[in-house]
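A single protein chain has been omitted from the complex, and every remaining protein chain is retained in its original position.
Here is chain A:
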Amino acid sequence: MKLVTAVIKPHKWEDVREALETFGVAGMTVSEVSGYGRQKGHTEVYRGAEYDIALVPKIRIEIVVDDADADDVVGIVVKTAQTGRIGDGKVWVSPVETVVRVRTGEQDASAL
């Protein structure tokens, strides 16, 4: 199994969710996060004082999938979250050793 983690622009979140649901992922964990990459932050002005705001709001999506589905899920996120402009985000895949469904104790593939 793989953990697919995606950090995307907030306004792309609905598109990505819809595409992943259509593909058939069983579930996901989503959080509002902040950070920066090459995009860096932005500037705000309060009573003439300029503030460099380093962190930009993003959406982080975490999905555990079968090994076979990982590439497809990554492809879907990249396709739907892309605007072509700086700050579109990142997707990465990491190995997952074990998954247990808390309700039944089922393990791994049957727990997804």
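Annotations for the structure displayed:
The rule is short, and it goes like this: contacts are C-beta pairs under 8 Å (C-beta built on N, C-alpha and C of every residue); 3 or more make two chains touch, one makes a residue touch a chain; residues count from 1.
Heads up, the rule we're going with is that contacts and distances are computed from a predicted model.
One subunit of the complex is not drawn; among "HypC/HybG/HupF family hydrogenase formation chaperone", "Ammonium transporter", "Xanthine dehydrogenase family protein molybdopterin-binding subunit" or "Protein phosphatase 2C domain-containing protein", its UniProt record names it "Ammonium transporter". Of the residues in chain A, those that touch the hidden partner chain are 44-53.
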